[in-house]
Structure formats: structure tokens, C-alpha cells
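Excluded from the complex is one protein chain; the other protein chains are retained at their positions.
Letters A and B mark the chains in the order given here, with residues in each chain numbered from 1 onward.
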Amino acid sequence: MNYKEHKSEPFWWGMFSQGGVIAALLIPIHIFLCGLAVPLGLIDPELLSYERITALLQNPLVKVYLCVLLIFPLYHAAHRIRFTLAEIGLHSLAKVLPVLCYGGALLGTAVVLYILWVLF
Amino acid sequence: MMLDSETTKTYTRPISKAWWLRDRGYFNRRYFMFLLRELTSVFVALYVVLFIYELFLLTKGQEAHAAFQESLRSGPFIVFFLIALLFALYHSWTWLGLTTKMQAAGRGLVKIGTKTLPPIFVALGSYGAWLVATCVIAYLFLTL
Partner (left out) sequence: MSDLRTIKITVLRYRPEEEDEPTEQTYEVEFRDDWVVLDALNHIKDHIDGTLSFRWSCRMGVCGSCGMMVNGEPKLTCAAMLRDYYPNEVRVEPLVNFPIVRDLVTDMTDFMDKLKAVKPWIIREEEKPVSEGEYLQTPDQLKDYKQFSQCINCMLCYAACPVYGLEHDFVGPAAIALGHRYNLDSRDEGNQQRQHIIASKEGIWECTYVGECSVVCPKHVDPAEAIQQTKVATTTNRLKSLVMPWGNKK
């Protein structure tokens, strides 16, 4: 067997673990507030009104925060989905899965940046 | 024993495709929990994609946004968010616990001078960070 150091895996793994930290720290409270608390009427629905959100999005800090919140977890998920699919039966696709999964994350990154910095 | 694989007739029992349910005749709960842990990422991804879609709708104007907010009140969405929240919490729990485990092995990750920082501090730090982040975001969301 001829082994050689892999140069790009550290990059993807680094993104995966950054995303893992961000998802661990931030995603639960977001799901709770926007997905459960507001729709169930536990807190004022005006908190997610069009006026309030668009006003918040004028703040560049909010945009940067959303970039971090949305982009890194995409790489986290892409990495895990890549390996899990191979582990539960798609082992023969092990070469294509990284392209599909990380490609999806890259596409998602472009969409987030486009919406936040071009459309708004 | 080292042997000549050309001349020795060996037999390898193949691992099953559903090894996380049954691996060569046995169910291993930890394999199953591993798969659940990896599955959390699917819910993280779905939530993020939904979030991005919401942002996109905002650029379409007030009407589109209001209609979507209304549909989020429907049963299926509530159920989805409930499940997603459970998975997201399981991710937080396992991920933050992992740093503590890494700190506890060998030289760990964080050293102060020549000593490895006791893992309990890493545990307090990572779960503490979760609590702080959660409170700060909730506070900002409610007051900004």
C-alpha cells in the first residue's frame, strides 16, 4: 500500500468542525424561537414581521452573523452526509459523494451571499 | 500468524449494509446512536435551507413573507421543527461532549504550561458557551 498525505481533507474537515461548533451553539435556539415559539404564539409574532426583519437586515453585523450561522453548518452537514451515505450502502459512490455534498455546500454559500449582499 | 494469502483458504464474514441495525447477527445500540448522531446533520441542513428560503422570500416583499409565516403555523411544520429541535439538541450534546473526551485522552488539546487542563474545565467551558450563546441570542432576538 502506498500512502500519501491528503492535502484537501484537512480543509473540508476544518469547515466541518467549525460548522459543527456553530450548529451546536446556535441552531437549537434559532429553531426554538423561529420554528416553535413564534408559530405557536408563545412570543409576539411581530418579532418576525416583515418590517422588523428587513430593518434588522440593514445592519451589516446582522448580515455577517447570518452568514456565519448559515454557511458553516452547510459544510458540517455536507461532510457528515458524505460519509454517512457511504457507510450505509453507497460505498461504491465514495468518489462522487464529496463532489455532490461539498458542491451543494458551495452552492448554498453562493446563494446566501447573493441574497444577503446583492438582493438586500 | 502471518500466512501466505495465495495458498491459504480463508473466510471473511462480510459486514452487512445495515450494520447499524444488525452487525453479523447482533444489534449494537452504540452503532445505532452513532447513526442518529450523524442524522442530526440532515436536520441542521434542512433547517438552514428553510432559513435561506425565508430570506429569499423577504426579498419578494411583504405578502410572500406573511404567507410563509402563516404556513409555518400548520401542524406538519410544527412537528418538523419539534423533531429538528430534538436532533439539534442531540447534536449540541454529543458535539460539545466530544471536546471534553478529547481533552481527557493522553495529552488532550489544551495545555497550561506543561500540564493538561483538567477535562472538567473544558466541559464547563463548552456547555457554558452553549448556555451563554443561547441566552444572548434569545435576548437579542427579543429586544433588538
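Before moving on, here are some points about what is shown:
Just so it is clear, a contact is a pair of C-beta atoms (placed from the backbone, for glycine too) under 8 Å apart; a residue touches a chain by one contact, two chains touch by 3 or more.
Everything quoted here is computed from the prediction, not taken from an experiment.
Contact with the undisplayed chain is limited, among B:L98, B:L117 or B:A133, to B:L98. Against the chain not displayed here, chain B makes contact via residues 1-3, 5, 8-13, 15, 19-20, 23-26, 28, 30-31, 34, 38, 98, 101-102, 104-109, 114-116. The set of chain A residues touching the chain not shown comprises 1, 3-7, 9-11, 13-14, 17, 80, 83-84, 86-87, 91.
Convention: only the chains that are shown with their structure count from here on.
Taking the mean of the C-alpha atoms as each chain's centre, chain A and chain B sit 12 Å apart. Listing the residues of chain B that touch chain A in their complex gives 17-18, 20, 35, 38-39, 41-42, 44-45, 47-49, 51-52, 55-56, 58-59, 61-62, 65-66, 69, 72-73, 77-78, 80-82, 84-85, 88-89, 91-92, 95-96, 129-130, 133-134, 137-138, 141-142, 144.
Residue ranges of chain A in contact with chain B, taken from their complex: 20-21, 23-36, 38-40, 43, 45, 47-48, 50, 53-54, 56-57, 66, 69-70, 73-74, 76-81, 83-84, 87-89, 108, 111-112, 115-116, 119-120.
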